[in-house]
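Here you go, one structure.
The complex appears here minus one protein chain, its other protein chains still in place.
We call the chains A, B and C, going by the order they appear; numbering starts again at 1 in every chain.
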Amino acid sequence: MLIVMDKKATPEQVDNAVAAIEKKGYTARPIPGGERVAICVLHNHGPVEAGHFLALSGVKEAIPVTHPYKLVSRELKPEDTVIDVSGVAVGNGHLMMIAGPCAIESEEQALSTARLVRKAGARMFRGGAFKPRTSPYDFQGLGEEGLRILAKVREETGMPVVTEAIDHEVFELVEAYADVIQIGARNMQNFSLLRRAGKASKPILLKRGIAATIEEWLMAAEYIMEGGNPRVILCERGVRTFAHHSRNTLDLSAIPVVRKESHLPVIVDPSHAAGRRDQVIPLSRAAVAVGCHGLMVEVHRAPEQALSDGAQSLYPEQYEDLFRQIEPIFNVYRQFGL
Amino acid sequence: MLIVMDKKATPEQVDNAVAAIEKKGYTARPIPGGERVAICVLHNHGPVEAGHFLALSGVKEAIPVTHPYKLVSRELKPEDTVIDVSGVAVGNGHLMMIAGPCAIESEEQALSTARLVRKAGARMFRGGAFKPRTSPYDFQGLGEEGLRILAKVREETGMPVVTEAIDHEVFELVEAYADVIQIGARNMQNFSLLRRAGKASKPILLKRGIAATIEEWLMAAEYIMEGGNPRVILCERGVRTFAHHSRNTLDLSAIPVVRKESHLPVIVDPSHAAGRRDQVIPLSRAAVAVGCHGLMVEVHRAPEQALSDGAQSLYPEQYEDLFRQIEPIFNVYRQFGL
Amino acid sequence: MLIVMDKKATPEQVDNAVAAIEKKGYTARPIPGGERVAICVLHNHGPVEAGHFLALSGVKEAIPVTHPYKLVSRELKPEDTVIDVSGVAVGNGHLMMIAGPCAIESEEQALSTARLVRKAGARMFRGGAFKPRTSPYDFQGLGEEGLRILAKVREETGMPVVTEAIDHEVFELVEAYADVIQIGARNMQNFSLLRRAGKASKPILLKRGIAATIEEWLMAAEYIMEGGNPRVILCERGVRTFAHHSRNTLDLSAIPVVRKESHLPVIVDPSHAAGRRDQVIPLSRAAVAVGCHGLMVEVHRAPEQALSDGAQSLYPEQYEDLFRQIEPIFNVYRQFGL
Partner (left out) sequence: MLIVMDKKATPEQVDNAVAAIEKKGYTARPIPGGERVAICVLHNHGPVEAGHFLALSGVKEAIPVTHPYKLVSRELKPEDTVIDVSGVAVGNGHLMMIAGPCAIESEEQALSTARLVRKAGARMFRGGAFKPRTSPYDFQGLGEEGLRILAKVREETGMPVVTEAIDHEVFELVEAYADVIQIGARNMQNFSLLRRAGKASKPILLKRGIAATIEEWLMAAEYIMEGGNPRVILCERGVRTFAHHSRNTLDLSAIPVVRKESHLPVIVDPSHAAGRRDQVIPLSRAAVAVGCHGLMVEVHRAPEQALSDGAQSLYPEQYEDLFRQIEPIFNVYRQFGL
């Protein structure tokens, strides 16, 4: 924390600020500048609450200098984390391809889609059993029946399955069936869910909130790691901006930043960012090119009949096509690195 | 829903779109324009999933025409809803003044602050017992001990108390103690929490999410009303934008829009929007002037010692000053209406 | 500027950064912290280019500490600036009420609207002669004919007139006719126009760009003041956010911030922010309540016939009504200050 004093702050005000800092147990180091004094706050363990100092007279600003995350930080653990998902590795040097429908609608729909994406090359299957929906009148998912269908998909195709735990109540049930438990964008700061995830026996796929800074996203992962579960996969899925030509704006610059700040693997979901099918393949190529560790793409056997998110789901033949396109791109990353 | 066809869409493609609309049970009414055909979708009950139609060949866009909310809508219930909170009315013609610290820190802190805000004119007391914090290393609230202190504040001062239920687990406990249960901005789309709130015996204070549209906010209220609880108080508390001179950008234009679209009362929290004390009084005046039904303001007996949000808490004497300022402003609204 | 080093930066890297800072003529003061070293950059005249230092090895971040503006800053000139506009004062203790149509369409339209707003209480008249339009196919204004009509309005009603100079080419012409020259939101960083405004003999009304930070806005005013024209009136008119229930989001928290940072007067244009008539009166009340120095409101004799922005123009009787509402609100500000 750097405390910036007003130009006209008196020596007494500076002394007073120094005393307030030291009363908190930190070290204060005043820096007399040409125009004003700034005071460095040192020896703090954990983040410093700016409010303590902004309240003091003569203080103009309090600027945080360091990031509050620890366990997720690459400064703490320099090497990439590679996460094992039921025998499939997610992390450095691996491109994890996850595909499937937005929601599990029936055994037939799930299995037929799973066979098609498996054949195209997918290594993991996704599908929602519990769906967070903006409207209480929309289809909310099949619930446990959906989870049973996912287990059947895994059994038949050998693909691990990822599905969302939308709340604490269904967490245990989802944990029993899923290979990876997804925490959705709307729940990124549902701290009790994050704590529960910290105690889970399965890896967590943590989506970025639609208005979350990278620091907030990494702090959400910190909650999970601090709770005892080191297996966190981050997932960028677009942020909300003034632009409305896509549902959200896919923030690909987040990938190199996350990879520099953290050792955790990070994948991209272009389907929810785009919200429209015709942007999914270009954005998938871009996501692989920027250096992510995997893609989670919505594919539906018959998108025009989907009960949710049909507009953004790829046809199976498009997913095959996508596969052919990204392999040479991923090879560039494999050869050159970030 | 209005389906806009490509300029070059063939008659077959138009027929095909009409057939797809009618297969869903809706009525399709094609409108041949000068340059292209548009198709109105009629007789839908509830919202239409755009994806069904965007997937069809020849379709360029699918534009939603009506809003998906029902129970919260002023079209359904034209007169203002007035909510009784333990004998205090929130809604038309009443300015509900809620004040108190960000978090309950001790009985002494809560009671002394409560007495001061009561004396200044506050009608309801706020204070967090369970705190949602970005960092797992920050102060998380006193829990049930905080709730007991709130009950004591009510007993001593006669003010109803509002406090946040941060998750499903603590909901029942909060419900037992609080007069109004707050759902925070981060939980605005925590749908299982909203469903639980729909079964609560107490009124709900529903904060707007930091990146929520008004439609999403009203749909969150719809979840609560649809669950059986008609007593919802909306609360604007700023949205996230590119601007960083305040913590969030207080969106006061939301107030007239919400009041036009919905019959529910809507209050403003200037403290969380601003994040800095020196903006709280000006924004409070503006919020009353724009036509809200109340203010929820953070006040702390000694802000520089607060365990959270000290930078934005008013001193008790500032809160008294605020009271003197808003009364003549509220009288303008009382005389002229929106 | 504060240079933050990597946790693992070597002493050589720190020395190297110090040398680079001093080579630029600044003073470097390294602060060894618990975890990492930070280096304060002192004795810089004007802003420091972060890029110089981010390029150095071992440097993690470069955090600006002070603001780059000087002439507009309240630190330089503590007392409020009051600007005389042809005998009408804009600034502290005065509420400047500007009204008129978006565009001058005819002498009859301008004069009849001017008489009505004058009667309601307006002190200054606005109207565009040159219109910046998103589409080349839209009405672009009457040009010099519009300016002549404005002069006639001034002659007949005694109100000074404000109109926009959309480019360097028309600036001289506008300067000859107008009492206040407006620089529009789209031109806020048209630096050659700002330089020209710096040489103008008339006060400048400088609108905030739709995505401008307060610092960028004040720097635009700095261009004008640095060019020699100290008479700058700032105008907040909404910023672009994800929210679409109003055309732009009126950022009223900007008013207390600008008034703290700068001595220049600042007014609000609620009409362009809202884009819809039914938000204009509530937002006007809020703008006065927050502490602005004036309002610029679009009023049209017959909005449904307006050639531009009819949807947001008030009817003359609404403007009269607005006047009655804001007076008691402004009195609150007059009594209590910011």
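By definition in this document, contacts are C-beta pairs under 8 Å (C-beta built on N, C-alpha and C of every residue); 3 or more make two chains touch, one makes a residue touch a chain.
Keep in mind that this is a model prediction, so the values were computed, not measured.
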Exercise. For the unseen chain, which displayed partners does it touch in the full complex?
Worked result: A, B, C
For this session: May I ask which residue of A:D80, A:D251 or A:E304 touches the chain that does not appear here?
Result: A:D251
For this session: Could you tell which one of B:C40, B:L111, B:L173 or B:L338 touches the chain left off the display?
Result: B:C40
Seminar exercise, completed: Those residues of chain C that touch the unshown chain are 20, 46-47, 49-52, 54-56, 62, 68, 132-138, 166-169, 186-187, 189-193, 209-211, 216, 219, 222-223, 226-227, 240, 276-277, 303-313
Exercise. In terms of residues, what is the contact footprint of the unshown chain on chain B?
Worked result: 2, 4, 6-8, 29, 31, 33-36, 38, 40, 42-44, 61, 63, 65-66, 75, 240-242, 244
For this session: Determine and list the chain A residues touching the chain excluded from the picture.
Result: 211, 213-214, 239, 241-246, 249-257, 260, 273-274, 278-279, 281-283, 285-291, 321, 324-325, 328-329, 331-333, 336, 338
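What we mean here is this: only the chains that are shown with their structure count from here on.
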Exercise. What is the size of the turn, to the nearest 5°, that moves the C-alpha atoms of chain A onto the matching ones in chain C?
Worked result: 180
Problem set entry | Homomeric contact chain A-chain B: same or different residue positions, threshold half | same
Exercise. Taking each chain's centre as the mean position of its Cα atoms, how many Å separate chain B from chain C?
Worked result: 30
Seminar exercise, completed: Taking each chain's mean CA coordinate, chain A and chain C are separated, in whole Å, by 38
For this session: Can you tell me which residues of chain B touch two or more of the remaining chains?
Result: 211
